[in-house]
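With one protein chain held back, the other chains of the complex are shown just where they sit.
Every chain is named by a letter (A, B and C) in the order it is written, and numbering of its residues begins at 1.
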Amino acid sequence: MIASLFDLTLCLLILAAAGAAVFGRAAFMAVVFFIVYGILIAIAWLRLGAIDVALAEAAIGAGLTGVLLLAALARITRRIDAPEPSTGPDRTTLATALASLVIASAIAFAFLTLPEPQGLQERVAENLADAGAENPVTAVLLNFRGWDTLLESIVLLAALLGIWTLARDEAWGGRAGPRHVTRPGGVLAQFGRVLPPIGLLVGIYLVWAGSKQPGGAFQGGTVLAAVWIVTIMAGLMQAPRVADRALRAALVIGPVIFLALAVAGVVAGAFLVFPPVHAGWLILAVEAVLTLSIAVTLAMLVFGPPEEEEKP
Amino acid sequence: MSDLFTIVMTASGLVFFAAGTLGLIRFPDTHSRLHALTKADNLGLGLIALGLAVQVPGLADLFKLVLIWALAILAAGATAQLVARIAAPADLGEEPQSPPDETGDGETRRT
Amino acid sequence: MSSWYLLLATGLLLTIGGALWRVWRGPDQADRMMAAQLVGTGGVATILLLAAATGEWAMLDVALVLALLAALAAIAFVKSVRGAGHGDPEDEAQNDAARADEAPR
Partner (left out) sequence: MIAPSASLLYGLCGAALIGLGLYGFVVHRRLIRRVLAFNVIGSGIFLLFGASSYRDPAAGADPVPQAMIITGIVVALSATALALALIVAYARLAQSGALPEDAAPGADDEDRP
């Protein structure tokens, strides 16, 4: 009963935060509400027994997305024409509200009338011994549904390429994103010194622990990316040049090694199949390189396209 | 016995969180609201972590609890400093004992 | 004990609700951001209590990640107020430089 009270309260908070993010007048307020919303959703995933998802949501939804949105907002609002006066609800808004209500109700109805659940828990548990990972989610991500993960790491790269194409010609090859300046020895610089060692520890721990308990390449990689972003925002490091060979190698090494192992699997039997005997260390190796690539790619996604360097 | 300790500690933790939120809602200006947040909340989190410290199964979890609290304090300390510096100086007028704002130029109001 | 933890966690959610009210009211951007900060701390505490309530101590890792990244949004915010999102919120001279830099090219 108390559990339901908790769940109900959390659902109401989630809906309030989402509603404010959608209906709020100020764009900045909407962004802050969206960050809050990410934190609440991470808690909701815990209540649904999905600790792995909660980790990803906490790192991405509550962490990286907020940085992306705030940075983008700061750069857009400086260039924007004066806000227009808001008008009362017109016919289009009402029609949209009605249509959204109907669609949401239809989805809710479909959810309520779903047939009896036939989960894949047992199938996964039966094959877990051969998967090379004790954490079933990691086993699914890297072995049973390795396709998803392989293509996803390539989607990340494609998004980064898309962002890089937005660079102006004269800036191409330069450092990604703006150059951050901070007062040496200031609060931000000090914070940027203290956080990274702990963050590195936590990120690597999540990858390492991910084969047995919740965690894994995505969660660990996101934490590592966040730590790198903090270091650069604190002005302690500069973002790499997009033409840097080491950077480009780090971006692709994960997908390339994953793909190479998948092709090598053809010799052992089929594409993307890890032989059970070797699955353990193979998955750990793939996770290690994927973590590196994911961390670097996510951080570069946040930094944005290269910009002209400031004259000192 | 340890359960009693946990109950007392976590309950007082919630009290501090409630106090922090009350301050956040009731205090009149940005800078005093910052006080409410950073102090009461992290004390509340610390008390809850302390109360749970006697319940965790392993040493690693105990270490995590300590790390969580340390990180929360670190984050709150750094961000409160930074946000206070850019908070609109109009708030400072009502609060004479506050340190002079080094950088505030009201830009927060712009958007 | 489990019910106790959940009850406390529900109480924490209510304090988070109070913080949401402050995000809505503002009035300054700084107010909104700091209230979001409270949601972060309250969320960490809620997760600790959930871990205790369910005995799933692996949830502590989620609290750890949340606490680690709690400052990320606030740092991005103080940066976004100065210059094009890369200025130093602590340095007057560089603020001026950043403002000069943000003039249309």
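In this section, contacts are C-beta pairs under 8 Å (C-beta built on N, C-alpha and C of every residue); 3 or more make two chains touch, one makes a residue touch a chain.
No experiment lies behind these values; they were computed from the predicted model shown.
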Among A:Ile39, A:Leu64 or A:Leu188, which one touches the chain that has been omitted from the display? A:Leu64
Check the options A:Gly24, A:Gly132, A:Pro240 or A:Pro255 and report the residue that touches the missing chain. A:Gly24
Can you list where chain A touches the absent chain? 1, 3-4, 7-8, 11, 14-15, 18-19, 21-31, 34, 37, 41, 44-45, 47-50, 52-53, 56-57, 60-61, 64-65, 68-69, 72-73, 75-77, 79-81, 83-87, 90, 92-93, 96-97, 99-101, 103-105, 107-108, 111-112, 114, 117, 119-122, 124, 136-137, 139-141, 144-145, 148-149, 152, 155-156, 158-160, 162-163, 166, 216, 218, 294, 298, 301-302, 304-305
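Basically, only the chains that are shown with their structure count from here on.
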When A-B is set beside B-C, which has more C-beta pairs in contact? B-C
Approximately how many whole Å separate the CA-defined centres of chain A and chain C? 17
Report the inter-centroid distance (CA atoms only) between chain B and chain C in whole Å. 11
Find every residue in chain B that makes contact with two or more other chains and list them. 67, 71, 74, 78, 82, 111
Residues of chain C that touch at least two other chains are 16, 19, 29, 33, 35, 40, 61, 64, 68, 71, 75, 77-78, 81, 89-91
Footprint of chain B on chain A - complex, ascending: 26-28, 77, 187-188, 190-191, 194-195, 198
Please give the residue numbers of chain C that touch chain B in the complex, ascending. 1, 4-5, 8, 11-12, 15-16, 18-19, 21-22, 28-31, 33-35, 37-38, 40-42, 44-45, 48-49, 51-52, 57, 60-61, 63-64, 67-68, 70-71, 74-75, 77-78, 81-82, 89-92, 95
How about chain A: which of its residues touch chain C in the complex? 2-3, 5-6, 9-10, 13, 16-17, 20, 24, 26, 28-29, 32-33, 35-36, 39-40, 42-43, 46-47, 51, 54-55, 58-59, 62-64, 66-67, 70-71, 73-75, 78, 177-183, 186-188, 191, 195, 198-199, 202, 206, 209, 213-215, 219, 223, 226, 229-230, 233-235, 310
